[in-house]
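The structure under discussion appears below in the form of structure tokens.
A single protein chain has been omitted from the complex, and every remaining protein chain is retained in its original position.
Chain lettering (A and B) follows the sequence in which the chains are written, and residue indices restart at 1 in each chain.
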Amino acid sequence: MLAMFFWAFIIGGLICVVGQLMFDVGRMTPGHTMSTLVVVGAILGGFGVYEPLIDFAGAGATIPITSFGNSLVNGALQEADQHGLVGVLTGMFEITSSGISAAVVFSFIGALLFKSKG
Amino acid sequence: MIQSVNPEPAAVRRNSGKDHELAEKIKKEVQAVPAIYDVAVIKGKREVLVAYKVKHMQRFHMKRIEKEIKEKLEKKYPKETFIVSSDFKIFIEVLELKKRMKDKDYSEKDSEERLQKIIQFKKELT
């Protein structure tokens, strides 16, 4: 169990370093960086490489935004497995729905509770 | 949870000595796989639940290891149905079930019910 914490820290940190290099060396905006990382996650998920990384690093691989891309691909593939080609569309948000719903719900609650800092 | 706990194999049907022997043999088989460092076996009425922990650096190959173990067990004991899992939660649930089974008041029916619940957990994907 302790090994999991260690590798979660390392792998999570490394993915953020990749993002930071995109900021500094690639001169990309946060929007560009995050979009690129999601696409990278989707491609790695398609190759079946991201799931073993999640087995190894736990939250170190599920917390960065790359896991969002991987979950989209996995959801689509799972549905396509059962329902054919149309599953690619219907299954996409199956796994990621908790993240998006949470973001929408909490931002509405946040807008109700908090005042903007000017 | 950090070191290997090495629990005794158990069978739900308390009075069946054959079940218990089978569970012991299965445990030894799985423990022989080098990537694994902890095994918990429970034999229920219809299935055998094998929960194990994989050494961390081998976790990259977790899916392959799961397939290998399942095939190995199914080849050696073709009459049994095996449910194998490397999941941490399944492991601690199995330990909890064994602890409860030691209590004489915990009936076989309850143990079997709880075992089925654990198997349901394993089947959930999201």
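Definition applied: a residue touches a chain if its C-beta (ideal position, glycine included) is under 8 Å from a C-beta of that chain, and two chains touch if they have at least 3 such contacts.
Criterion: contacts and distances are computed from a predicted model.
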item	value
"sn-glycerol-3-phosphate ABC transporter ATP-binding protein UgpC", "Stage V sporulation protein AC", "Lipoprotein" or "Methylated-DNA--protein-cysteine methyltransferase" - which is the UniProt name of the missing chain	"Stage V sporulation protein AC"
Neighbouring displayed chains - absent chain, whole complex	A, B
Touching residues on subunit B - with respect to the absent chain	87-90, 92, 121-122, 124-126
Sites on subunit A contacted by the missing partner chain, in the whole complex	1, 4-5, 8-25, 30-31, 33-39, 41-43, 45-46, 58-60, 62-65, 67-69, 72-73, 75-77, 80, 85, 87-89, 92, 95, 98-104, 106-111, 113-117
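To be clear about the criterion, only the chains that are shown with their structure count from here on.
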item	value
Interchain centroid distance [CA atoms averaged], subunit A/subunit B, Å	32
Subunit A-facing residues of subunit B, complex	1-2, 56, 59-63, 88, 125-126
Residue numbers on subunit A that touch subunit B, as the complex places them	1-4, 7, 51-53, 55-56, 78, 94-95
